[in-house]
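Attaching a single structure in structure tokens format; questions to follow.
Removed from the display is one protein chain of the complex; every other protein chain stays in position.
Naming follows writing order (A, B and C), and every chain is counted from residue 1.
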Amino acid sequence: MSPAAEFQWTIRVYYEDTDTGGIVFYANYLKFFERARTEWLRAAGIGQQALAALHRKMFVVMHTAVDYHAPARLDDELKLTVAVERLGRASVQFFQQAWRLTDGQPQLLCTGRIRVGCVDTETLRPGAIPTEVLAKIQTKPA
Amino acid sequence: MSPAAEFQWTIRVYYEDTDTGGIVFYANYLKFFERARTEWLRAAGIGQQALAALHRKMFVVMHTAVDYHAPARLDDELKLTVAVERLGRASVQFFQQAWRLTDGQPQLLCTGRIRVGCVDTETLRPGAIPTEVLAKIQTKPA
Amino acid sequence: MSPAAEFQWTIRVYYEDTDTGGIVFYANYLKFFERARTEWLRAAGIGQQALAALHRKMFVVMHTAVDYHAPARLDDELKLTVAVERLGRASVQFFQQAWRLTDGQPQLLCTGRIRVGCVDTETLRPGAIPTEVLAKIQTKPA
Partner (left out) sequence: MSPAAEFQWTIRVYYEDTDTGGIVFYANYLKFFERARTEWLRAAGIGQQALAALHRKMFVVMHTAVDYHAPARLDDELKLTVAVERLGRASVQFFQQAWRLTDGQPQLLCTGRIRVGCVDTETLRPGAIPTEVLAKIQTKPA
């Protein structure tokens, strides 16, 4: 699979992302993946602040499974991919990757499966994804 | 000034707190200081979740000034101090320190002045600290 | 499974751990789990700073799988458990849980499987867990 095939978001590794092992702290890939999902949503016309304000709904993460293949370091530029693996009425499962382009050669650093559920902002009870949001996700080429 | 003179809270340095420089990432001392303030409040009988629920008030940080004297590293045990420097009707200024006890000798790592203001949880507008909360702060030996 | 059956570590939820959804940010459970593993290692007589200094080895996270069952909130006290599921020559797989004790009743918030590998601190290449470290892990009642 090529990193060019899907929605991509580029980030840089800063001091805040690293740990004393000299590499990116593993939990931070969940942040990187979320930044990419957020921008993917934004590209589909979905803002999460608006989702909460208009529909009283928000997405919460229900499950994550992440494999760490190679470490990233300070100043590295990473490409993050977003692909929808499964779209339900109340949840979305994403498959995501983090790549580094070193001398033009992509190296796969990390892959993740992230399942998010739609919940009420107050009760946190699961609920259907609002129709217009679902439509935007379905029609988005990913 | 001795670290024994005031309210103290002890924390450990974990991987999450460090950066690729091999030391604690400087911004994290703000987190450490807040953990100590939170426990100081709790020791005074003030819970912030309850403060929001009962009084619709919360404390927000308005100003921080921090000096970094010496670095902390993975596995270090730090003592954090809390002292009230100035208590207003709508704000509290704290003076805080982070120490490491190395071979029984305290070494000062970091000092901070943190000013927090009391605000409405919805509007975020400044407001007086609730009387019963103020009383608890005033009578707390610090 | 009861939270009392294994090594436990208690933490508090601070502002730093939460997000605008009003709950603990999901990625932070990886930090909580690591704090518990670190204290479990420390209780077994293994310091990670010393591991790096003496053996030029460190543990890096290779895989995480986390399920989020119920949210935690500001001021909550969480119990974290640590159990070794599989101990290899170069890796350890942990099963971990996060519980909240509400009115004396434990509620399961989050479960995780975390696999860490032993690597050289410079090359990051996998290597055997040092014998004396392995012995301490094996004899630890968990």
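By definition in this document, a residue touches a chain if its C-beta (ideal position, glycine included) is under 8 Å from a C-beta of that chain, and two chains touch if they have at least 3 such contacts.
Everything quoted here is computed from the prediction, not taken from an experiment.
A.B. asks: Quick one: jot down which shown chains the absent chain touches.
C.D. replies: Counting the whole assembly, the omitted chain is in touch with A, B, C.
A.B. asks: Pick from A:Lys31, A:Arg56 or A:Lys136: which residue touches the chain that isn't shown?
C.D. replies: Here the residue in touch with the unshown chain is A:Lys31.
A.B. asks: Looking at the full complex, which residue from B:Val66, B:Ala83, B:Leu101 or B:Leu134 touches the chain that isn't shown here?
C.D. replies: Hidden-chain contact among the options goes to B:Val66.
A.B. asks: Of the residues A:Glu16, A:Glu85 or A:Glu132, I need the one that contacts the missing chain.
C.D. replies: Of these options, the touching residue for the absent chain is A:Glu16.
A.B. asks: Applying the definition given at the start, please give the residues of chain A touching the unseen chain.
C.D. replies: Residues 12, 14-16, 31, 34-35, 38-39, 42, 47-50, 73-75 of chain A touch the chain absent from view.
A.B. asks: Give me the chain C residues in contact with the hidden chain, please.
C.D. replies: 15-16, 18-23, 25, 27, 73-74
A.B. asks: Mind pulling the chain B residues that touch the left-out chain?
C.D. replies: Touching the chain left out of view, chain B contributes residues 21, 23, 26-28, 30-31, 34, 58, 60-68, 71, 121, 124.
Going forward, only the chains that are shown with their structure count from here on.
A.B. asks: In degrees and to the nearest 5, what turn takes the CA positions of chain A onto those of chain C?
C.D. replies: So the angle, rounded to a multiple of 5, is 180 degrees.
A.B. asks: What chain sits nearest the middle when you go by CA atom centres?
C.D. replies: That would be chain C.
A.B. asks: Do chain B and chain C face each other with the same patch, meaning over half of the contact numbers show up on both, or with different patches?
C.D. replies: same
A.B. asks: How many Å are there between the centre of chain B and the centre of chain C, using C-alpha atoms for each centre?
C.D. replies: Using C-alpha averages as centres, the distance is 26 Å.
A.B. asks: What are the residue numbers in chain A that touch two or more other chains?
C.D. replies: 21, 23, 27
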